[in-house]
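One structure follows; several queries about it will come next.
Rather than the whole complex, this shows some of its chains in their spots.
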Amino acid sequence: MKSHRQELWFEIPDRRGFVNITDEVRAVVRDSDVREGLVLVNAMHITASVFVNDDERGLLADYERWLEELAPHEPTSRYRHNETGEDNGDAHLKRQIMGREVVVAITEGRLDFGPWEQIFYGEFDGRRPKRVLVKIIGD
Amino acid sequence: MKSHRQELWFEIPDRRGFVNITDEVRAVVRDSDVREGLVLVNAMHITASVFVNDDERGLLADYERWLEELAPHEPTSRYRHNETGEDNGDAHLKRQIMGREVVVAITEGRLDFGPWEQIFYGEFDGRRPKRVLVKIIGD
């Protein structure tokens, strides 16, 4: 069994944002030399997500608006977590909706994806460097 | 390490629906000849889900109503994604609640499940053929 590990770093200039990281993950799969296996892609921070969906600008705007409805940023006093001095209580909730991780099959050395599947990094408390872990196991 | 891959195809006659796919996944596990490992089961389309829950008709109706409350289909103009000519903006949101994938342990050649765990395909934009990927790795 082979294994391979790489971190991807992001610094989103705003509080929230989505980044298509499919090509970066593809490059790690290539480097791993794994032909058949699984790749785990997970946010290493608890106010960010990794998820699979469509790379369509309107949809990403819909996610932004919808998450803000489900778990509004303001008033920040809404969240007991913010009594610690943070203002990111909402980000911990948004991340649960969008998920921490995806596991993707590797088949014949490639991401085994349907026609529209793309991997995204979702940031809910940005403006500082944060990491995504890519871990591959297989043969 | 062994690996095994199979696609399951579905064509749900309505916009939305849930299908218990546990037996199909079990059959793939059997075909794989893997005794100890992991099976990834994921929707290959971005308006569908794979999830684990109870096969109880009332519960599935509860999910349907609840998802429609959290991300209503109408008015379709509610979603910027629908400006592309689609009417499935809501389906992309519903799928994030229910999830893209499950990873299930294989132990002694079988799905390592609790008493009520069943695997479901959740369709949120049906009336066309769509796929689920089953990928197994192990020994």
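Lettered A and B in written order, each chain numbered from 1.
We take it that a contact is a pair of C-beta atoms (placed from the backbone, for glycine too) under 8 Å apart; a residue touches a chain by one contact, two chains touch by 3 or more.
Every value quoted in this text rests on a predicted model; they were computed, and no experiment measured them.
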{"item": "Number of identical chains forming the whole complex, with 2 shown", "value": "3"}
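As a convention for this text, only the chains that are shown with their structure count from here on.
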{"item": "Centre-to-centre distance between chain B and chain A (centres being mean Cα positions), rounded to whole Å", "value": "20"}
{"item": "Residues of chain B that touch chain A when the two form their complex", "value": "1, 3, 5, 38, 40, 42-46, 70-71, 79-84, 89, 92-93, 95-97, 99-101, 103, 131, 133, 135, 137"}
{"item": "Chain B-facing residues of chain A, complex", "value": "1, 36-38, 51-54, 56-59, 61-63, 66, 70, 97-99, 102-105, 107, 112-117, 137-139"}
